[in-house]
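Scroll down for the structure; my scribbles are underneath it.
Complex shown without one protein chain; remaining protein chains in place.
Chain nomenclature is as follows: A, B and C, assigned in order of appearance, with residue numbering initiated at 1 for each chain independently.
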Amino acid sequence: MSAIDLPYQIEPHPVTGVTSGKLGIWLFLASEVMLFGSLFSSYVLLRVGSGMEFWPSGVEAGLNVPIGTFNTMVLIGSSVTMVMSWASLKMNKLGAFKGYFATTIFLGALFLVVKAFEYSDKFSHGVFPWVGWPEAGDPSTFYALYFTLTGLHALHVLLGILPNLWLLVFGVAMWETDRERFTGRIEIAGLYWHFVDLVWIFLFPVLYLL
Amino acid sequence: MRNTRHWGLTMSDSHDELNFWRKYVFSTDHKTIGIQYGITALVFLFFGFSLMMMMRWQLAYPGQAIPIIGALLGDTFVNRGAMLPEFYNQLGAMHGTIMVFMGIVPLAVGAFGNFVVPLQIGAADMAFPRLNMMSYQAFVIGGVIMLLSFLAPGGAASSGWTSYAPLSDIATSGQTWWLIGMIFLIFSSLLGAINFIVTIIHLRAEGMTFFRLPFFVWSQLVTAFLLLLAFPALQAAAVFQLMDRLAGTSFFLPSGLVVGGEASAAVGGGSPLLWQHLFWFLAHPEVYVLILPGMGIVAEVIAINTRKPLWGYRSMVYSLVFLGFMSFCVWAHHMFLTGMGTTMSTFFQITTMIISIPSVIILSCLVISLWGGSIRFPVPMLFALAFLPMFGIGGLTGLPLGLAVPDVYLHDSYYVIGHFHYVVAPGTIFAMFAGIYHWYPKATGRAMNESLGKLHFWLSFIFMNGIFMPMMFEGMAGVSRRLFNPEVYNTGLGAHGLTVISSWSAWCLALSQLPFIYNFFASMRKKERAEENPWQATTLEWATPTPPPHGNFPSPPVVERGPYEYSVPGAASDFSPQAVKQGV
Amino acid sequence: MKDPQYGWWLPPDVSTNGWVVDQLLAIIHWFMLALFVGWGIFIIYCLLRFRAREGHSAVYEPIKAAFSKWLEVGVAVAEGVVLVALAMPAWAAIKNITAEVPENPVIIRAVAEQFKWLFHYSGKDGVFGAIGSEFISTDSPAGVDPDDEAGYDDFWVYGLHIPVDRPVITRLSSKDVIHSFKIPVMRLTQDAIPGLEIAVWYQATDTGKFQVGCAQLCGLGHYEMKADFVIHSPEGYQAWLDEEHAALGFDDE
Partner (left out) sequence: MNKLSILVVALLVVLLPVQSGGQAEKPAGTATVTGSVKFEGKKPRIRAIDMSGADAKCSEAHGGKRLKPDTVIINKNGTLRNAFVWVKSGLEGKSFPMPEGDAMLDQKGCTYTPHVQGMRKGQSLAIKTSDPTAHNVHGYAKVNRSFNRSQPAGAGDVSIRMRRDESSPPMKIKCDIHPWMNAYVAVVDHPYYAVTGEDGSFTLANLPAGTYIVEVWHEKYGVMEETITIGDGEAKSIEFTYAG
């Protein structure tokens, strides 16, 4: 069963100006926006509905703002290296690409490690998704939201790291056969990565600061 | 020597088997995937229908042993062959879930969309063939999880297909299976939606401008956008509910719950209405996901069989797009009775009235299209014509439900069931039948038997109405839905005769499908081939060899005109194909 | 066993507001019928007149562009106008039903649980005892604080009893899942949602014995979640209140 040669896999479509893959990832991100949009709307509804006195701010709830800030920096840094790695490919520098791309993956993993430490610190203090906010007499979904939203985000980070690793180790072979297509793939991986980064930039203030 | 030969034979056998797997099971060809979707969805549809037939027995003859089947079920489902209420609730929830998410959507979008869209736009395949395969696989996995949930302790999900919290939060483990199955089905739909949009935008043949797209393709495009943007809300809701059930959070549990006389262990602070908002944000667009592809098929069939262009093609397209957009703004009309404020309910009443306008325009255009035609009545046309009044009843009965005051009386009554079943059962399912009869010759190269088809149509038409028309009256009589035994109420007792009519119609409807099932399989084995273009249609799918080869078009078609150029004055025949055949 | 009042159409209406619902239902259904019959005749006429036959052929553009544009706009406008005209009386009706604050009402709490309605009356003193989910127990299914004196004479029953010709406010709440308070003869449905208290009001115009039901799936016993709905004459209501008070057993102590 031979693969069919479909158009616009490498060259952009004249009207939309993008390849099929890129259009696909943009659509996927649109649906992700709706997913996180629903989650954030739920956050607003639950918070407003809680009557506020049961709702801690991130600091009150004992979230570590400096560590959160550090993690934000880590993710922003990884986005920068992501752009650099793509730019390196555009400039035909495979070595630089590998360096930047590996850094991106490393920073993503670092983010997860820091997150894991934050989680275990919470667990060791008896804070779990099912606890309320004991200081205000309990009924609060703050921690439930904190763990669900950051957990889902961490899952997205992980689902970004894994294909990126594959691209770095195996997928890079395509560079020799089809440079343009490989660059396209990195761009798509980058778009996803920037989106994950962006979600965190919303999550961080909403959960830690507000 | 013998051994070697034997070994060699085995090798080649397994090689053939691999081919079989690649060709029929792990295929990336949109036509194969479409047929896979179609057959799987039809099986699920039949299964969901069987669940309903059991429920109809309990409603017509409450407390009596179910014939034949009753003896086969375990004692957690039946008592001495008579249905138990917990089983009735499982059947109700699973009937809805299976019909909507595993039957109609996969049939309308997965099967017809996959098979027809690339052909109609002149593409070689879907934009992402492997993604297409994954989407089908996710659908099958989700479906299997759903079916297996009947074996979970306490049985399958039993909180209705709407799974309202907190009931679903405290339900038995079948609900967890439901949520996991749902996440797979959502994933499948999302992948499919992305694929359809990219395919339609990028892979149209040369000359196939947007306003030369067949209406069916338009309907699939809008449907794909609805799936893409609406499903994530349910995904979020499913994640929340999974957390509630597995991690002990209380997203949907308010403080101070007392279940069975004992204070709930959950901390509370959540909102039961949050589930409804998230669910209906998906589920209202979902209603249009169910109906739009059906409208698309009906438009195709009507244009071809009236031998004239669709009337108001452009306004139909605009209405379609507007409909898709508006469907995101009406979800809370399912929630008039949750105690929302007057401002909110006024807003949603207005949007509901607004959204009815484009549907009316589309339906009117289809009806007016009959004027001035030369109308043929093959089986697909019969189904398409029946769609018009049936969908009309479904749409019209939505009116009193969309207005808060009558809804106060009719909410959650049998009227609601009658209403949405008129939309999806004699509505969408008739459109699906029209599609099956219409494109069967394309997929198999054989024609289906006309007489059996007509028998199938007339019996189905009579019994569909026999099922759902009494429900309207039952609803008016004040009978609530989802009652294991409506006769507990004096309203239910008074309307019992209607229930019996519905039930017998349902069982007769099942028998009416026998000619179809026989016709479907027997026609495949016919020797004589159907004509290449049996309906003398203009659209591109009829311009390829039958069945279409891998890659669809031997040479890329060039489109020269719109999709419905029938009876063009001065033309040689009464249909002018979109593309003049090239190299076929 | 079968009550002749209930059949294949609307059940009796014994409420002051029910006519609004019935009238609107009638208007809408006549309108629907008219539309349906109109379109139906048009379709059948088309099918007969334009059926494929010898010597008949389709016309490419049977309706001229200008005419079609007019018709298209006409359809849209007509639908819009009719719908808004229908929606307007609906809003007016809502206003009538919910905005008026009734005078001298009877106030009853309806507490929903799997799978029964419990109706909580304030008793002789007309004051409800302190309510809280933490007070719910076998002895106090309505969640009344056993130490609150105002609650001593409160009583709770599994049937809804109201006097005729007097507005009744029912404060709906739920202990566990979402239920829906449905009285067909009052043309009334309202969800009872845990964590919220929602009030509805209605007024009966005739005495009799009817039923309250649950209209929202609430579990395996949902179908059994019914309660008697008794509309008393004013004297009968007072007698019933006295009887319930006597049943509390104050006089024994």
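By our rule, a residue touches a chain if its C-beta (ideal position, glycine included) is under 8 Å from a C-beta of that chain, and two chains touch if they have at least 3 such contacts.
Because the structure is predicted, anything quoted here is derived from the model rather than measured.
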Shown chains that the omitted chain touches within the full complex: B, C
Omitted-chain contact residue, chosen from B:R80, B:R130, B:R314 or B:R529: B:R80
Given C:P62, C:G129 or C:G219, the one touching the chain that is not displayed: C:G219
Hidden partner chain, residues of chain C it touches: 113-116, 118-119, 138-139, 141, 155-160, 219-221, 224, 226-228, 247-249
Interface residues of chain B (partner: the chain not displayed): 63, 76, 79-80, 82, 84-86, 154, 172, 260-262
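Methods note: only the chains that are shown with their structure count from here on.
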Chain B and chain C: spacing of chain centres that average the CA atoms, whole Å: 31
Whole-Å gap between the CA centroids of chain A and chain C: 48
Junction residues of chain C - those touching two or more other chains: none
Per-residue overlap in chain B, given as positions that touch at least 2 other chains: 255, 268, 271
Touch list for chain C against partner chain B, complex: 1-3, 5-11, 20-21, 24-25, 28-29, 31-32, 35-36, 39-40, 42-43, 46-47, 50-53, 56-63, 68, 71-72, 75-76, 79-80, 83-84, 86-87, 90-91, 93-95, 97-99, 113-114, 132-134, 136-138, 141, 143, 175-178, 180, 182, 184, 187-191, 193-196, 198, 210-211, 213-224, 226
For the chain A and chain B complex, residues of the former touching the latter: 1-8, 13, 15-16, 20, 23-24, 27-28, 30-32, 34-35, 37-39, 42, 45-46, 49-50, 54, 128-132, 138-141, 144-145, 147-148, 152
Complex interface listing, chain B residues touching chain A: 22-23, 27-29, 123-125, 127-129, 131, 190, 193-195, 197-198, 201-203, 228-233, 235-237, 239-240, 243, 247-251, 255, 266-271, 274, 277-278, 281, 550-551
